[in-house]
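Right, I'll just put the structure down here and ask away after.
In this view, the complex is presented without one of its protein chains, the others remaining in place.
Chain lettering (A, B and C) follows the sequence in which the chains are written, and residue indices restart at 1 in each chain.
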Amino acid sequence: MNGNGHRSANGNGNGHRPAKLRGYSAWSLVQHGLSRGDWPRTWHDHDMRDSYDVVIIGGGVHGLATAYYLARDHGITNVAVLEKAYIGSGGSGRNTAILRSNYLTPEGVRFYDRSVKLYENLAADLNFNVMFSQRGHLTLAHNDASLRTMRWRSEVNKHEGVDSDVIGPDEVKGLVPYLDTSPDTRYPILGALYHPPGGIVRHDAVVWGYARGADANGAHIHQLTEVTDIDVEHGRVTGVRTNRGRIATKAVVNCTAGWASLISDMAGVSMPVQTFPLQAAVTEPVRPFLDTVVVSGTLHVYVSQTDRGELVFGASVDPFASYSIRGSLEFTEGVAGHVLELMPALSKMRLLRQWAGLCDMTPDYSPIMGPTPVEGFYVDVGWGTYGFKAGPVSGEAMAATVADGAPPEIISSFGLDRFADGRLVGEKGAAAVGH
Amino acid sequence: MSDTHGTAPGPLARGALEPRVAATRSGWVVDARRSVADLVLSDESPLAKVLVKGPVTGAPGSVLGTSSGRAARTEVGGGTALVVGSGPGEWLVVGPVGTAAATVAAIERTVSGRPEFVSLIDLTHGRALMRLTGSRAPSVLAKVCAVDVEDAVVPNGGAFRSSVATVVTDVVRDDRDGTPSFLLHCERSTGQFLSEALLDAGEEYGIETTTLVGLVPEG
Amino acid sequence: MSLTTPDPTPTTTRARPGRLAPQPGEVIDRRRPVTFTWNGVTHRGFRGDTIASALAASGERVFSRSYKYHRPRGLLTADFLDPGCSVQVGDEPNVRGGHRLVEDGMVVSSQNTWPSLKFDVKAVNGLAGRFLAPGFYYKTFIKPQRLWPLYEKVLRRFVHAGEITADVSGGVPGETFDKRYAHPDVVVAGGGPAGMAAAVAAALAGSRVMLVEEEHELGGHLRWGDADDREALRDLRAQVAAEPGIEVLTNSVVSGRFDDNWLSIVQRGLPQVFERLIKARAATMIVAPGLIERPYVFEGNDLPGVMLSTAVRRLINLYAVRPGSRAVVLTANPEGDAAVEDLRRAGVEIAAVVDARAGDTVVRATGRSEVTGVELSTGARIACDLLVTAVGWTAPTSLLNMAGDRPVYRPQAARFLPDPQRMPENVLATGGIVGDGTVTELVAHATAIGREAARRAAARARAIGEAVPTRGGDAPALPNPDPTPVDVPVLAPADHPELFQGSTHGFVDFCEDVSSKDLVIAVKEGYDSIELVKRYTTVTMGPTQGKLETVNTVAIVAAATGRTMAETGTTTWRPMYAPVTLGALAGRIHEPVRYSPMQSWHERHGATPLVAGQWIRPEHYGDPAAEVRAVRTGVGIIDVTPIGKLDLRGPDVAQLLNLLYVNKWSKLGIGRVRYGVMCAEDGVVMDDGVTGRLGEDHYLMSTTSSGAATVWEWVEDWLQTAHPDWRVHVTPVTTAYASINVAGPRSRELLAGLTNVDLSADAFGYMQVRTGAVAGVDDCVLWRIGFTGELSYEIHVPASYGLHAWERLMAHGADLGVQPFGVEAQRILRLEKGHFIVGQDTDGLTRAYSGALDWAIKLDKDDFVGKPELVWQQEQGVTTQLVALQPDDRTTVPEEASQILAADGRIAGRITSSRMSPTLGRSICLGQLEPALAAPGTVVTVRLVDGRDIGATVIEGLAHVDPEGARQRV
Partner (left out) sequence: MMLLPCPWCGPRNATEFRYGGATGARPDPVSATPQQWREYLYTQTNPLGWSREGWYHRAGCRRYITVERHTGTNEVRSALDTATEDG
């Protein structure tokens, strides 16, 4: 936002006071129950302005969080979030909601740890219960090599102050009695990376909570608004075209995940991003028996049990690039087979529904964040299969990037230029299945 | 076989599948059991197997007389071999036990002098070969192989390579007296696994195992 | 959710709910009674009864309690979809009581019975209804945040569901699941009149047909119809039975449609397996699922005793169960009218027939644990114990939507209908999902659709036949399909009043306890698209997945937003159409394992198995340190069969090697072996191994065991896509050879007595290859190389003779003290020698110069894979460097992956390999380090996993043992 008149001072640029979010509490619930009055709208519909200081493309957690922190931390409130369908219709509404920070590289660990910390206070911050359940996260090791990678991760994690340790099969069994930890299975469990602060969150609530917070601070959320082109003149962004007309703006943030390269192409910026479907599935509910999140990289599967009693399954991305989210039978066959290898007692549970979302995969499984060669065109993409957990920290960092015109330290390793420079941030070992 | 160095008996060859009741025949340790079941899986790994590679349309095809996707019996190297067009520019010649060297020599003779680049390799010991015979053989395959093996797509003499119980396998339909029969040819090290998967799939039809006809021990 | 005061009880005595005299269409077998228990109490039923019908016959009305409010629930649809009777059967949770047949000895219990199945908790319900508004969770438990885990624990205790047992062995012994593939020409989903007629027509037209019916027998709604329906049913069943081309699957369901008509079909109730998944590649699919009756929304609509017309017709006609004593029937269609007739015949008193077509309707149902009265729009209050509604249909377009269709709303028919425009060529629809009509009209439509499906299937069979190379002389002739499409008569949907909700609020989603009021609240709060309403309220997210609740949801959201139903649209239908067990999806698990020909020997000799990818290998035979010492001092043999091997032939092999390896190959003489490293195009080390030249145009390449498959595809890739003109044939021979490494100072001695190859140092030097006989086996390949650093020979024996050769080596070497050694000893030996392992001492970003491979990389070659990156890496210097490290405390072995810290506390590297060296009696390591710390003699800090720091010194070179390489060159 250089030259745009906004200061980047935390909290109060432009004289704006961030709205204090309140209204939701047990007490207000009782009051509403008795009075039967209506709750206020969570966010509002607005007419579209001709111009905005910042246009954020994509109404997922990243776009909405960026809008929220632009207002809260930088006082930038003349902001539009454009969403072609409904908010959360992309990866943010389809993900299996696993939060953790036990990554492999020090940059990665610091980044995701900041996000987990923000998540820990998010309900209070947004006055919206996002139901972050820090139930612990287990990544199973079935062979030597993965045990070594687990240890590598746990050592880096510990060094960065993140609670993470390698535990043996007996401790694993203690945490998840349903796991078959006998040594004579096809993929014996040799140990696991245990990460107590990891867990699951109610993903939709995060989206709605940020939408409510951004809206309360003056941002406009435009659903059913699809960006069809981006105007670039003399190397600078001047506006975006949508199915509802043109918007003039000097700052555009691309938060479109699976569609990221299509949007970047509109601005003439090519991206090392490939779009792959990622699938997930739920079973019918059963009484809770699984308290932690369980991941097996070797078996390409992970599972958690929601408070509703369903098991939520995920795996690695589909084997070929596609924008189709119809899903495949191979996915459910694979997931079921692998889950039963881990927990044979589940054979009579029934799979209820499967779905898919799009993932913007990068070569090194780290995101691409920050400015681009086109002035005023910022990207917050490359979220692959793991970007939901990064919503808060990314929103915070992208807001700072737009406000200051330069990325803050915490995302400095994730710039687009790292590819041309050959400085990849290798997170594949920690992100391919565990998300 | 050159003479042995040392004093031990001549070398013993073993098929790709662990025999349940072992016996020795023609230098091979084989499964001594016979079967009269309607559905039978036999280990035919001792058969000579020679892989020929060359241009898709060229000497080997014209010499051996089959194209990719089809199999036929031909006289090669003094015996009758089943020549399988196992892929584009690839032929698998399956001959009687002990004929690999002669087969290689015979084919080399016929293709030599031709301009194309042709190579031969004896894979007798490198691949597992088994035969699944019985009227329910297609039903067994339908449990582990996604390719339709019905007459309309794979009639007798049809050959294809696909995944069988997740193992990449050459499948040759080579019926026996009108009964469906399939040769299955895969990497030797996965042969045992493949045979177990087939036995598992065939269990409900009463499958039994045996050894290659001709090597079945007497009595 | 509040309830009106109880109604006066009716005075007359009437027939009680229970079993009726035999009915003409009943499916129960009265000669075969069965006994089962329900919540510990013994009940009786007949063969053919479902759990629900048997319980209803003995007067049970409450089957479960609801998800959120714990309201008592009874039968609503009395079929698979019934949300009120999910029960636990033995170890199986969430069994559909309206579908599962009772069996002798079955142990059935209710799920979610808090506070108890029968206890009346009206007060709790009323209160809960007020405060458990949609989004209730999001608005509360916010502060103090640290209490959320506690709240969460409480919430989890209320989960409404069955249980799985903790028995990790899982399931009943011997109980299996199964899968198979199928290639039918036509799959018909739905075995009602339309499905049966379509199947018959397709079969008559020459198609192989699979007719799939979710219920236990064919017939669809004809089964519970009148005498004419039964007559039509007999006729259609006879036609199906007469067609050998039809495979009938009952108690089976088409659960999904995926790309290119890949269909998942679940077959249940088989004698040999619990459930079977059929994966059918159908040339065409005909979707004929009929219609699903829709509940009506009004206050009290979930009380036990409020049922759909199809439910009472099923109960009476199929199971001979009288569903109540005194009924009020709300009807808007002939199905409702027929239900009135059925009820009368069953001796149920009809207290009132409320004709919705005349504008009358029901305002609310009243009662505590079951319905006792009804208030009508006329103001009348009528006592009853049964309220039947027949207000319309939902077309189960699920399978069509999976094929790309998007349903369109037709107000005149009051339902969403498929949009034929959006259906692909290979999917057709018939029957009630398309329109209404007499059985004759239905059959006419379905017959045409069946013939059209067969025609399209034939065209496809022809196309496939022409594309596959397997068809030969005696293959049946390919079909010659008629080019003109079959003329399909119009099947128009009948007019139907739009009836979704009365004047009061009631339940919309019975599984999830979502009421119409919840939907309205959600819209008011801004969750105003159908998808957001769904996610905020969880409507349509329960086990029925919208089959009962979608249309009402859309109607209520449309009304609340002021949009039309067409604009509002539906949520997305997705697989599974009906839930499928994980067991069936998994089937028999095929996880290939690979064995070397010596596996039986290893097992007999007590080897500890090591799972290494697909291979099972000996980790050690008891004492790896002793195995190491045997190799260093005498001789050992190890089974290295998994080492990848590619046979390369042709005049251009040397060119290929030059391209793929970083080192040079043009001058490799016949009989020579060279070690090579492969990089990917990003310069990252990908694989390593040795390649030997066996003849003029004949090479044998070895790869790492885990890289074997990848390298083969890599080689083919370069050959086929970049250099198709090169004459090279590649054949994987990994397991064509049993590979044995004979290692140790006495290896020459051992082998000499067993081979015809001259082993003398002059005749067969280090890094050379020979072919010859070993243990009497011809055509063996011998490499004089060594991963262990000792004099050693790697012999590759034609695999059938592997065990023979191994046994001969053991026998012949007995007096030399030959010792088999496993993977662990080999890891130690190679670490002592400083040989790196790709993927362990390097990682996914390690370019070759970081692997200490300077000596191998030949930048003066014009080109090789990854060269530009290595040029730049050499120019700019490495970011990390592979080094050997010696911990200062010689007894401490830092665990692999221990981090190495720089002076400022930063991470500056890590230990990649570490062991206690039996040869040196001290700990030894390899590691990756920042170059500033990599100079020999530098002392670095290693952070142990227990948090302690120790010092370690970088040593010269990578080898701890025999850095000069003298031992292997003797």
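Here are a few things to note about the model shown:
Criterion: a contact is a pair of C-beta atoms (placed from the backbone, for glycine too) under 8 Å apart; a residue touches a chain by one contact, two chains touch by 3 or more.
Bear in mind the structure is a predicted one, so any value in this text is a computation, not a measurement.
Considering the entire complex, the omitted chain makes contact with A, B, C. The hidden chain makes contact, of the residues A:48, A:85 or A:262, with A:262. Although one chain is not drawn, the whole complex shows that of A:274, A:298 or A:412 it is A:274 that touches it.
Touch with the chain that is not drawn comes from one residue among A:31, A:121, A:228 or A:324, which is A:324. Within the full complex, the residue among C:762, C:815 or C:863 touching the omitted chain is C:863. Listed by residue number, the positions of subunit C touching the unshown chain are 258-260, 262, 281, 464, 467-470, 681-682, 713, 716-717, 720-722, 724, 862-863, 867-869, 872.
Mapped onto subunit B, the interface with the missing chain covers residues 56, 68-69, 87-88, 146-147, 160-163, 168. Listed by residue number, the positions of subunit A touching the unshown chain are 259, 261-262, 270-275, 319-324, 328-330, 363, 419-422.
Going forward, only the chains that are shown with their structure count from here on.
Averaging Cα coordinates per chain places subunit B and subunit C 33 Å apart.
Subunit A and subunit C, compared by their mean Cα positions, are separated by 24 Å. Among all residues of subunit A, none touch two or more other chains. Shown for subunit C are the residues in touch with two or more other chains, namely 279, 591, 593. Touching subunit B in their complex are the following residues of subunit C: 178-183, 272, 279, 281, 461, 464-465, 468-476, 478, 588, 590-597, 600, 614-615, 641, 647, 649-651, 727, 729, 731-737, 753-756, 773, 775-779, 798-805, 808, 811-812. Those residues of subunit C lying in contact with subunit A across their complex are 91-94, 130-131, 133, 136-143, 145, 148-149, 152, 155-157, 159-171, 177, 256, 258-259, 262, 264, 274, 277, 279, 402, 521, 524-527, 529, 531-532, 535-536, 543, 545, 572, 574-576, 579-587, 589, 591, 593, 611-612, 682, 839-840, 843-845, 869, 872, 895-899, 901, 907, 910, 943, 945, 947.
Considering their complex, residues 24-26, 28-30, 32-34, 36, 38-44, 85-89, 93, 106, 120-121, 123-124, 127-134, 142-143, 145, 148-149, 151-152, 154-156, 158-159, 166, 177-180, 186-188, 202, 204-205, 208-209, 223, 283-289, 307-309, 324, 326-329, 332-333, 335-337, 339-341, 343-355, 364, 422, 424, 426, 428-429 of subunit A touch subunit C.
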